[in-house]
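The other protein chains are all here in position, but one chain of the complex has been omitted.
All chains are identified by letter, namely A, B, C and D, in their written order; residue positions are counted from 1 within each chain.
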Amino acid sequence: MQELVTRAKELLKDGTVTRVLGWKNGDLSYNPEPAFFETEEALSDFVYNGFCGANLSKYMIEASKKEGKTLVFLKPCDSYSFNQLLKEHRVDREKAYIIGVGCKGKLDIEAIKKQGIKGIETIKGAEMTDACDTLEISTIYGDKTVSYDDVMLSRCYSCKGKEHVIFDEQMLESRDTATKGRFDEVEAIEKMSPEEKFEFFRKELSKCIRCNACRNVCPACSCRKCVFDSNKFDSAQKANVDTFQENMFHIIRAFHVAGRCTDCGECSRVCPQGIPLHLFNRKFIKDINEFYGDYVAGEDIDAEAPLTHFEFTDREPNEERG
Amino acid sequence: MFKIAKNNLPALFRKIKEQRELYLPIRAAEQVNYGVYTEDADVALETLKTVKSPKDAFFPQSETLYTCNKEENKWSITPEELQSQEFVVFGIKGCDVKGIEVLDRVFLSEPVDTFYKARRDHGILVALACNEPEDSCFCKAFGIDCTDPKADVATWFVEDYLYWNPLTDKGNALTEAVKELLEEADDSKVKEQQEATKKIVEKLPYMSISLDGWNGDVLTEKFESPLWEELYKPCLACGTCTFVCPTCQCYDIKDYNTGNGVQRYRCWDSCMYSDFTMMAHGNNRNSQMQRFRQRFMHKLVYFPANNDGMYSCVGCGRCVDKCPSALNIVKVIKAFSKEGGEK
Amino acid sequence: MPLNENEFRPKIVAFCCNWCSYAGADLAGSSRLSYPADVKIIKVPCSCRVNPMFILRAFEKGADGVILCGCHPGDCHYSTGNYYARRRMTLLFSMLEYLGIEKGRTRVEWVSAAEGVKFSQTMNEFVETIRSLGKNVRLGDLRCKN
Amino acid sequence: MSHRNYAEKIKEISGVNPYKCMKCGKCSATCPSYSEMDIKPHQFVSYVQSGEIEALAASKSLWKCLSCFACVERCPRDVKPGKLIDAARQLVVRERGGDYLSADEIPALLDEELPQQLLVSAFRRYKR
Partner (left out) sequence: MQRIGVFVCHCGSNIAATVDVKKVVEMMKKEPGVCHAEDYPYMCSEAGQMKILEAVKEHHLTGVVVCSCSPRMHEATFRKAAERAGLNPYMVEIANIREHCSWIHKDMEEATEKAVILARAAVAKVNLNTPLQAGESRVTKRALVIGGGIAGIQTAIDIADAGYEVDIVEKTPSIGGRMSQLDKTFPTLDCSACILTPKMVEAAAHEKINIYTYSEVDKVTGFVGDFTVDIRKKARSVNSDKCTGCGVCQEKCPSKKSLNEFNRGLNTRSAIYTPFAQAIPNVPVIDRDACIKFKTGKCGVCEKVCQAGAIDYAQQDEIITEKYGAIVVATGFDTIKLDNYDEYAYNQSKDVITSLELERIMNAAGPTKGHLERLSDGKAPKEMVFIQCVGSRCSDNRGKSYCSKICCMYTAKHAMLIRDKYPDVNVTVFYIDVRTPGKNFDEFYRRAVEEYGVNYVKGQVGKVAPLPNGKLLVQGSDLLDNKQILKEADMVVLATAIEPEASVRKIATMLTASIDTNNFLTEAHPKLRPVESPTAGVFLSGVCQGPKDIPETVAQAGAAAVKAIGLLAKDKLTTNPCTAKPDELLCNGCSQCANVCPYGAITYLDKEVNDHGIRETRRIAQVNSALCQGCGACTVTCPSGAMDLQGFSNRQIIAEVDAICR
């Protein structure tokens, strides 16, 4: 991690960048927050470890409006989001200096707590320099250990890969973390009967409190004003007063990001109710791949996006899958 | 004081349910929230923090106020009925009990919110003391003793028993109704447990949090602090903190077109939202910094100023756990005390 | 045919593009090719004008089935509109199916201005499907049901 | 059953809409049993149209049709008189009750010289 700080300081010093966008130490051992650093001194708070799951690319929309370049640290999956934003003219490439940082899989504190671990004081083993096999956790209820691979964010188990699709330079090594097929969960649902599917999503979505965390964290949901906040469309919705609105919000949100969602998994990470929101986006990704050929949003800035493109021979909407 | 064996709790729940609707922590799709007790519900009383606070029971996320219907050219208005049946909220923690006190300040002071009042009048709070507080807890900073919650009934889990102590008339009435399942007990075991828990509380990472510097005439000083400009930056402007908070009480009133009429309802709103208190001329606060500042100024300065020094934060730590950007009120408090210390 | 009171009378919204399907519906009318009155047509300039939000909106407000009719692929008045509509609806319908919403409640059919017969047949079939599926309970707002 | 109902029944069994007929006569043109028939294939259609089923049922044609289906193949209007004849035949057979031929009887009837087609045709005609 220190090399990141050193490099950031160099770039600040030589005037390449005016500010640094990274992560800052939290007040607990597991809650670093996204932060802008404008001075070399401020960088003493800089951190990059297993808990730095937040995707910083969306912050680059605001950073692009500022004077001077911003040094941004992007993990491999974050770089897709940045590229997609670039494709949609939401970020300015000229205003960004991108260091593609390696990633060894990001940790999910909820998953750690689910293991019955509480009263956490310190966590060792989450640093990028560590082997990333075991986390040693000391708590007020005694010391615990947990395997790194058991407590990652669910997205890391179906990681898209270690490559950065856009960067100015790369630092730190990445690690393979994928153990599951990306569409395993989607396929499992597809196999259910309509009743089971309905039941499954009803159960998950009835937890939704419409806090909008999924939307606001999503790099694809970068509208200046969301249709669900806008009275212009007659579609404003502030709460899930009815089960319909729970469905509506998530269907339309997924539809609006279909073909643009890079599957960064932030929606599922931030949901306070643990709703596997990525299941919506992945369903669309899977359908798009199946129906219109493989497409990875954010991979190629010049590729034709599936929903703003077509083929004469596309399948019919009523057609049976097969 | 009474007690009941843990394994007999289902009988207790069933007994309560005979006469009163029962709300308690229920696990559904891997998350624990307050919900209505049914025979097949997965009760999770041992959960320290439900995702949402129990404020829903008195101040639901959305509720209909009245319905207008159009028949021919005539409109009819049907007000929503007020709560008229007693109900029990079981397992509520000390911090959340305090949270309801905060809501009382808002909704029971003039003009009284009749919907809220009806629910408060008919709701019986059965509190449950904490045994194993967690790293994000900081209720002590607000003078809350999580081992001794004050509600209609206070309860404790000690070994294989739930200890039961009615504290109010409503609590006594509920105790009467379930008396056949309870047995008399002394409070020695409870006292032991309380002492043990208090020791744990002392070890929690947020124990040192102090609200010094927030009381008194600090409004202008805090409001104008340059710290806000830094603190708000990672904020995504979502409503997670507000919606999991046991004391956030802002709501919006909206109309829903049902086709043949209009249903007027209110729903939680969040001061973090860009359209919060949007008016014809625009917004009061049009930057996220202002909105961010508003939330914490309200909790720590404005509310106490109007409510005899009572903060509208109870240290439950839900925002600490749930903020997508790892922001929270503790970080705010700490940032200011650091600044104060450096002065 | 007058239906008796207890019979389920579905609410069906048909979005028809102005150039082909709306004209096809007109032709069905002028050819006196009947289909159930449950179908109500909304004219849109092109099938690509139909936002998934409109379809969900219809269900929200109590529709039991929604059908989108446009020009045949290749015949779009705007050259390409129905191709976009086809992709959008393919994905939307797939998502609704994924959520456990009955498959027959949504449909896309290409009906040309000359296909009055097809229009009427399609509507008859669609109404039949919706009748057999019964009331839409999975995707509606309860507040609109009374 | 009234005449109307018989006609409906025939339409149901055959799945044919006789009103599609444009009276071109192509069915009769190549019918191999034409000369044997009292009611010609194209007339069959109008009999069904007008509901004169009794006359049909009593006709020789019913039993002269070879079920070669040339008319079914060639009918330009999808009216397929052969299917109508077949349906009428079924109706009559059903009225009589009982089958003339059951599958088990066939092996005994088999004759080396017998064309397979005849057997199939007979079976199609008598076993319903």
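Heads up, the rule we're going with is that contacts are C-beta pairs under 8 Å (C-beta built on N, C-alpha and C of every residue); 3 or more make two chains touch, one makes a residue touch a chain.
Just so it is clear, the model here is predicted, and its values are computed rather than measured.
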Among the chains presented, those that the missing one touches:
A, B, C, D
Of the residues listed, A:Leu4, A:Val227 or A:Cys264, which one is in contact with the missing chain?
A:Val227
For chain C, which residues lie in contact with the unshown chain of the complex?
1-3, 11, 13, 19-20, 22-23, 25-26, 28-30, 32-35, 37, 40-46, 48-54, 57-58, 61-63, 71, 74-81, 84, 88, 112-115, 120, 144
Against the chain that's been left off, what residues of chain D make contact? List them.
20, 22-31, 34-35, 40, 42, 70-71, 73-78
Contacts of chain A with the missing chain: which residues?
65, 88-90, 222-227, 230, 232-235, 256-257, 304-305, 307-309
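Keep this in mind: only the chains that are shown with their structure count from here on.
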Taking the mean of the C-alpha atoms as each chain's centre, how many Å separate chain B from chain C?
46
Residues of chain B whose C-beta touches two or more other chains
256
Residue numbers in chain D touching two or more further chains are none
As the complex stands, chain A meets chain C at residues 186, 189-190, 192, 194-201, 227, 233, 235, 241-245, 247-248, 251-252, 254-255, 258, 280, 283-284, 287-288, 291-292, 306-308, 310-312, 314-319, 321
Name, in rising order, each residue of chain B that touches chain A in their complex.
28-31, 33, 48, 51-52, 61-62, 132-136, 200, 203-205, 233-234, 236-240, 242-244, 252, 254, 256, 265, 267-270, 273-275, 320, 322, 324-327, 330-331, 334
Which positions of chain B touch chain C when the two form their complex?
256, 258-259, 263
